[in-house]
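So, chain A:
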Amino acid sequence: MLLNQFLLLAAALFAIGVYGVLARRNGVLVLMSIELILNAVNINLVAFSAVRATVGGEVFALFIIAVAAAEVGVGLAMVLLLYRNRRSIDLTEIDQLRG
Partner candidate 1 sequence: MAALQGFDSLTSGDTVVAQNIAFGILAVVMIVAALRMVTTLNVVHAALYLVIVLAGAAGIFILLGAEFVGVTQVLVYIGAIVVLFLFGIMLTRGALGEDEEANIEKRRMAVLVGVLVLVVTGGAVLDSFGDAAVNRAAPSLTAEIGDSIFSQYIVPFEAVSVLLLAALIGAIVIARKD
Partner candidate 2 sequence: MPTPKIPGLIKGLGVTMRTMVRTLTKGSHTVQYPKVKETPTPRARGVIALHEENCTSCMLCVRECPDWCIYIEGHKYLAPPRRAGGKPRQKNALDRFDIDYALCMYCGICVEVCPFEALFWTPEFEYSEPKIADLLHDKSLLGKWMETVPDFTDYEAGSEAKKAQVPR
């Protein structure tokens, strides 16, 4: 297996994630797209770690998974708050800082 195939897969996922973040208006879907991006990064880290035969990359992937969990928790809480205040989770609607 070549390193490139993993990196290209990760790049594809990253690009799809970027598209999702930019194109979707639904807050939950944006969060999911961010997860996609984080996963692409994880694949990269683990692939590099495999090439160099160390565990450093893997440890970082683990950290990213933990951070992603935290991010989803806070993100979903914000989406819920948004839904509560606006009865909608369309992110284009929160273009002002007023509650």
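Criterion applied: all candidates are chains of the complex that A comes from, given by their letters.
The criterion applied here is as follows: contacts are C-beta pairs under 8 Å (C-beta built on N, C-alpha and C of every residue); 3 or more make two chains touch, one makes a residue touch a chain; residues count from 1.
From a predicted model like this one, the values you see are computed outputs, not experimental measurements.
Novice: Which numbered candidate, 1 or 2, lies in contact with chain A within the complex?
Specialist: Selected candidate, touching chain A: 1.
Novice: Would you pull the chain A residues touching candidate 1 in the complex into a rising list?
Specialist: 1-9, 11-20, 22-26, 28-29, 31-33, 35-36, 39, 42-43, 46-47, 49-51, 53, 55-56, 58-59, 61-63, 65-74, 76-81, 83-84, 87-89
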